[in-house]
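One structure is given below, encoded as structure tokens.
Only one protein chain is missing; all other protein chains are in place.
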Amino acid sequence: MSAWTAEGNLRRRRWWNRAVLVLLVLGSLIVVAPLGLVLGAVLVKGIAAINLALFLEPFRPVDEGGGGLAHAIVGTLLMNLLALLIGGVLGLAGGILLSEYPDHPVNPTLRIISDLLNGLPALLKGLVIYTLVVIPSGQFSGYAGALALALIMVPIVLRSTEGVLKLVPWSVREAGLALGLPRWRVILSLVLPAATSGVITGLMLGFARAAGEAAPLYFTAGGSQLLTFNLGQQVESLALSIYKYAGEPSPLRQEQAWAASLVLTVLVLVASLLARWATRRWMN
Amino acid sequence: METNLDKLSQGEQGSLDPSLPKPRMETRALGVHYGQKVGVANVTLPIYANKVTALIGPSGCGKTTFLRALNRMHDLTPIARVEGEALLDGKNIYAPGTDPVEVRRKIGMVFQKPNPFPTLTIYDNVVAGLRLLGVRRKDVLDEAAERSLAQAALWDEVKDRLRSPGMSLSGGQQQRLCIARALAVQPEVLLMDEPTSALDPISTQAIEDLMTDLKNHVTIAIVTHNMQQAARVSDFTAYFLLGELIEFGPTNQLFTNPKDPRTEAYITGRFG
Partner (left out) sequence: MTARPPEARISPLYRALGDRLFAGAVLALCLLIIGIVVLIGWQLAANGSRAFAAFGLLGFLGGTTWDPVANVFGAWPFILGTLITSFAALALAFFPALAVAIFAVEYAPRWLGSALQYALELLASLPSVIYGLWGLLVLAPVLRGVEQAVVGWAVEREADWLAQILGAPIGIGMANAVLVLAVMIIPYAASLAKDSIALVPNTQREAAYGLGATKWEVIRMAVLPYARGGILAGVILGFTRALGETMAVVMVIGNNKNLPFTVFGSATTIPSAIVNEFGEAQGLQLSSLLALGFILFILSGAMNLLAAWIVQRMSVEGRL
């Protein structure tokens, strides 16, 4: 049994224990440092560049003062709201099928498809909407953009809806059915309201994810310099503006790109805070 | 009150058979606090070598808390604070400079629910502790695996499938696997925290039978909520109530002739 001397063994293991902790702390710092740099850059440069005019004025050429981001903000909000509507209905339906009809033969397929859709690069969603909508209709449009964004939201809403609906106890459904209510009424009036905050969480997470996407809009909404409320036309979004302005030599445009980043970050942050708040409220 | 208890347990010790060996473990005014809450306070108790000591009491009485203090498991709970002393072979395991890792190697533990490592085979589960100690030689590991599985009365059932996952065993077998895993590092004391509470009656009996044999190799302290079990398997019994040690003594004496009316109330089934 001389293969291990207890003292030496313990000393070595203690040493390892400490070495690993050092490595873990170092690794964590390596993670936190660049992430802090990115957020810090957005905050510092964004706050320096932001002003009221950015929110009120649409695009203007640089030699006319450069204008603002109003067209992009309006476009982002409009397209995302429409996408929330489409993606919300589809995702909700998926979640309901998975949780309320657990034995439905479509469910396994639906679950795989939803995972696939979730992992599918957003770029491809835009590309396909381009071939399906933009080419046949002959023009880029906000509607096409909203469709592409909706595809991003569907799996997120679906998964979160399924999750919260499954947390509603079966006794709630049984109570409703025992009153003689039909199943659809039980789902719509008893189950869904009990899970509202959870569904809101899903919608907000979907919004947070879709609002920052530029790639799918590049092929669908097409981008624009005009302030428009008509989704039938080409529409701008904040993410598209950041992409375009980042490559422009004019320092003014680069500043606007930072400002747009800050606005977008705040939008995403608010949406995820709302999601968190809704979850917490629901849990209580 | 506290001094009474001290006297009580000291008195017990004095009145016991003088032929008894020195206690393998001993606590002195041991207490555990969770923040402001008292888990268990001021326990002075011997745990005799090669005997089974049962800790009984109604739920929430602090018996599990006390047991976990005996191998410094409370170190893992940030808000838990331990006071007093717990001696193993006369040395305080809470003394500054004592490594809890070494303490837990010498004082093994079996938990309420069987918790084999789910990704490991039966064999690897048993020798996991030895591998930590740096044992690499296959013959040593094989021998230890067979010895501890045999001690845990599991060898005959699993000797032909040592390479199958530990989770493929039944609940009772898993618990015996956990016992074998704890025995493999040859601990001096084995702490068992309600080891049969998650098992069916047949597995429970298997583990109770096992304890009688195990005494020859190891000193056992067992927490149980089941008085009959304590009566069946233990040599000494300690009765806890509301975080205090009420009475300690040889099991047959404590069950037939309790000194404290509260102990009597409990063992006669008036509450608990």
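Per-chain residue numbering starts at 1, and chain names A and B are given in the order in which the chains are listed.
FYI, a residue touches a chain if its C-beta (ideal position, glycine included) is under 8 Å from a C-beta of that chain, and two chains touch if they have at least 3 such contacts.
All values derive from a computational prediction rather than experimental measurement.
Sort through B:Met167, B:Leu242 or B:Ala265 and give me the one touching the missing partner chain.
Spelled out, the listed residue whose C-beta touches the missing chain is B:Met167.
Using the touch definition up top, pick the residue from B:Gly62, B:Gly108 or B:Pro195 that touches the left-out chain.
Going through B:Gly62, B:Gly108 or B:Pro195 one by one, B:Gly108 is the residue touching the chain not shown.
Applying the definition given at the start, please give the residues of chain B touching the unseen chain.
71, 73, 76, 78, 101-106, 108-111, 113, 115-120, 128-129, 132-133, 165, 167, 178, 181-182, 185
In the complete complex, which positions of chain A touch the hidden chain?
Spelled out for chain A, the touching residues are 13-14, 16-17, 20-21, 23-28, 30-32, 34-35, 37-39, 41-42, 89-90, 93-94, 96-97, 101, 104, 106, 109-110, 112-125, 127-128, 131-132, 151, 154, 158, 181-185, 187, 208-209, 211-215, 218-219, 239, 242-243, 246-247, 254, 257-258, 261, 264-265, 268-269, 272.
The rule is simple: only the chains that are shown with their structure count from here on.
Could you work out how far the Cα centre of chain A sits from that of chain B, in whole Å?
52
Could you list, by residue number, the parts of chain A that touch chain B in their complex?
Residue list for chain A touching chain B: 1, 3-4, 6, 9-10, 12-14.
Residue numbers of chain B touching chain A in their complex, please.
For chain B paired with chain A, touching residues are 99, 101-102, 132-137, 140.
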